[in-house]
Structures are given as structure tokens and as C-alpha cells.
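With one protein chain removed, the remaining protein chains of the complex are shown where they sit.
Up next, chain A:
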Amino acid sequence: MNITSPMVGKLLSIDVKVGDKVKKNDVVATIEAMKMQVKVFAPEDGEVAAVNAAPDTVVNPDTVIVVLK
């Protein structure tokens, strides 16, 4: 399960690390866009398999930020 950003923005932080167990709606990353901090939520329960994006880069709606298994 790939987690992508809901919108274009600057990635502020990845709020999980590989191996973390996450529940649906847990925050996995934070981006900054349109004068707001925008949280990226886990769409379902899972374990973080990979982190694919780095803070301070621009993420698009098709950028995979975190991969869950």
C-alpha cells in the first residue's frame, strides 16, 4: 500500500520510521502548502515497509512518501 500526498507541497517531516506499526488515520508525514501544515494520514492499518521521500523536497499527489505492508 503506497501512501501519497493529498496535494502538492513541501515535505516538512516524515513522522514514522521503517518497522513502525501504524493504525488507520495515524499521521505518517507532514507537508506545508498553502500557508498550512497538512497531515498525511495512513489509509489503513499496517507496518511501515519503506520511506521514499526526504524532508525539504517537494511532493506531488503521485509521489509515494511511505510504503505500508
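Please note the rule applied: contacts are C-beta pairs under 8 Å (C-beta built on N, C-alpha and C of every residue); 3 or more make two chains touch, one makes a residue touch a chain; residues count from 1.
One rule holds in what follows: contacts and distances are computed from a predicted model.
The subunit not displayed here is recorded in UniProt as "Acetyl-coenzyme A carboxyl transferase alpha chain", chosen from "Peptide/nickel transport system permease protein", "Cbb3-type cytochrome c oxidase subunit I", "Acetyl-coenzyme A carboxyl transferase alpha chain" or "Thioredoxin-like fold domain-containing protein".
Interface note for the absent chain: among A:18, A:36 or A:50, the touching residue is A:36.
Although one chain is hidden here, its contacts on chain A can still be listed: residues 6-8, 32-39, 60-61.
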